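Notes to accompany the following structure.
The complex is shown incomplete by one protein chain, all other protein chains being positioned as in the whole.
Up next is chain A:
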């Protein structure tokens, strides 16, 4: 196995996630107050948005960035169609639930991406800063695909409700904060960022450790409480990130991304949203079962990506880039 896959297990970030999983499994009363967890997620999104914006202000906008953005939007829009087909046939889900789950698998997980970036740095293959913009661009198209698949283009509900749903889709907190802080980073540049970097850089890894501890607790507790998950859905929740991730690394390499960025693109395609999409689905498809889509994305795919898939995708990107493993 690639050394990157092993380095995963020595990273404090990943070890804190394992601690969270373990604490939940042994039914410890360890808990992070929800308001603090929410605050940490906002901090992490603002920090990676800023850092990405600053990186692009140094390198400038070029054809590679535009191509990566276009590839990200296309992937986010198309991946739910693959997921939907598998969920309907092998997973035996109805149209509504298959559409809702499919939206999660086209969209992205910010925390999976941030953890992957930490592991890429350990493996000496850092991802380009502009991949944060690709991450933000991939949040939304999948939601539209999922709704299209679940509703088949039918328009129901009153206009006010549709307006609320569209606001949630295009202006949800993750998209606004990621794109907003990315723009602030681009405008401020390295000198402007230097003023706020003590807050956004010094505490970043520590906050990420605590946040992953909380995600480990939530993921394991949700899995233990789950009643709607079948063995077929477990298989899909592991197979989809493997397939989508490999597809992403291949596409990233094909469009000329460097090894770290191609691996990051693979991680984005492999990850499943559990922050932005669940809230949008609860509004737009209230009949869909959160016990299915949240358990699959958060309790199965997320831990699988953190513990196994990031290492595998790094190895694949290195192999395709002709680097030693």
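Just so we're on the same page, a residue touches a chain if its C-beta (ideal position, glycine included) is under 8 Å from a C-beta of that chain, and two chains touch if they have at least 3 such contacts; residues count from 1.
Rule of thumb we're sticking to: contacts and distances are computed from a predicted model.
The subunit not displayed here is recorded in UniProt as "Nitrogen regulatory protein P-II", chosen from "Aspartate carbamoyltransferase", "Extracellular solute-binding protein", "Nitrogen regulatory protein P-II" or "Dihydroorotase". Across A:12, A:180, A:203 or A:291, the single residue that touches the chain missing here is A:291. From the options A:148, A:250 or A:283, the residue with contact to the unseen chain in the full assembly is A:283. Contacts to the hidden chain, counted on chain A, fall at residues 34-35, 37-38, 41, 160-161, 164, 168, 214-215, 218, 221, 225-227, 274-275, 278-279, 282-283, 286-287, 289-291, 294, 298.
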